[in-house]
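Here the complex is missing one protein chain, while the rest keep their positions.
What follows is chain A.
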Amino acid sequence: MHKPDFEHALQDKLAQLDKQKQPERDLWPGIELALVKQEDQARNVHDLSDKKVRVNDNSRYWGRAVALAAAVAIIALVSWKGVLPNDDMISGEELVAALSAQHEEQKNALLVQFEGKNALTNNWQQQLAELDSAAEAIKKALLNEPDNMALLKMLQSVHQQQINLIERVHSPKWSQI
């Protein structure tokens, strides 16, 4: 058969292709879950920027309040660093040390709070240790570039992930979805 036959046959076949195809499973629940998560994150950021941190006595919200307080403290520290005159400026190393100390305090408080309670996964402590290693690697990088804001944010993010991890593995199963 000749090339023009193929071109013609190909065009015919392509014209017959369906423009629509339905997936075999309903994809909406996954999409909706992701949207809810996104909105929660956006709300947290918004709350922070407005400095409207509301601490709830309920232990379910306690961890989140701690995380928000940590973020506010970081903002305050960074702002303070910007406002202080040069000779009194807190150095990058001191800032990292202050952040780490505060995070350790929060983390330990949470670990004490959940001590003895059943965790949802068995390897959460291993995950926590991996995040610790990540934080250490960032701190090492910060030694070379103490004023690198991207690294500071990264460190803050790792700290936040640790807090979230501890909270999630200890929250009751019914609140997971």
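Going forward, contacts are C-beta pairs under 8 Å (C-beta built on N, C-alpha and C of every residue); 3 or more make two chains touch, one makes a residue touch a chain; residues count from 1.
Simple rule for what comes next: contacts and distances are computed from a predicted model.
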item: Options "RNA polymerase sigma-70 factor, ECF subfamily", "ABC-2 type transport system ATP-binding protein", "Electron transfer flavoprotein subunit beta" or "histidine kinase": UniProt name of the undisplayed chain; value: "RNA polymerase sigma-70 factor, ECF subfamily"
item: Given A:Q38, A:N108 or A:S133, the one touching the chain that is not displayed; value: A:Q38
item: Interface with the unshown chain - residue positions in chain A; value: 1, 3, 5-6, 9-10, 13-14, 16-25, 27-28, 30-32, 34-35, 38
